[in-house]
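All protein chains but one are shown in place.
Entry: chain A
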């Protein structure tokens, strides 16, 4: 025991006499079990962290994954921005989903496909046949007009130079070649 201890009370004992300090101490004592539990779980988290950091394999794996992926500062910033845009994105995804549902439904709807194909063939057929009939009428009219015209060997040679006649002759030649090879 020191001399101070003989003559005076220790300073901490004096401090303990203050009512506010006593109040805080009582509060702390009462809270001790909770504090202990909190410290324990904090301790567990720290331990988990320490173990993970010590576990080279896990760390290497994580590191590999991050380095192999394109996650960097920019990605993280983009991710935060993305979260802000989720309402707009949702609308877009909904539209895409609706379009996909529509496309899938058309694809599986044999009746609609039949309707579409009949429409297409009808359109092209009517258009083509109309054009053909118009041409045929025109040709007939011209032939009637030129009824008395004399056709000489020179007229025939002039025809041969016409690009459409040339093209037809090329087709005829190619057809003969193919047929000979068979």
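List of remarks:
What we mean here is this: a residue touches a chain if its C-beta (ideal position, glycine included) is under 8 Å from a C-beta of that chain, and two chains touch if they have at least 3 such contacts; residues count from 1.
Simple rule for what comes next: contacts and distances are computed from a predicted model.
UniProt lists the omitted chain of the complex under the protein name "Sulfide:quinone oxidoreductase" (options: "Glutamine amidotransferase", "Glutamate synthase", "ABC transporter" or "Sulfide:quinone oxidoreductase").
Which of A:23, A:40, A:60 or A:109 touches the hidden chain is settled by the complete complex: it is A:109.
Per the touch definition above, the residue from A:77, A:98 or A:162 contacting the chain not shown is A:98. Counting the whole complex, the residues of chain A in touch with the unshown chain are 98-99, 101-102, 105-106, 109, 111-112, 115-116, 118-120, 123.
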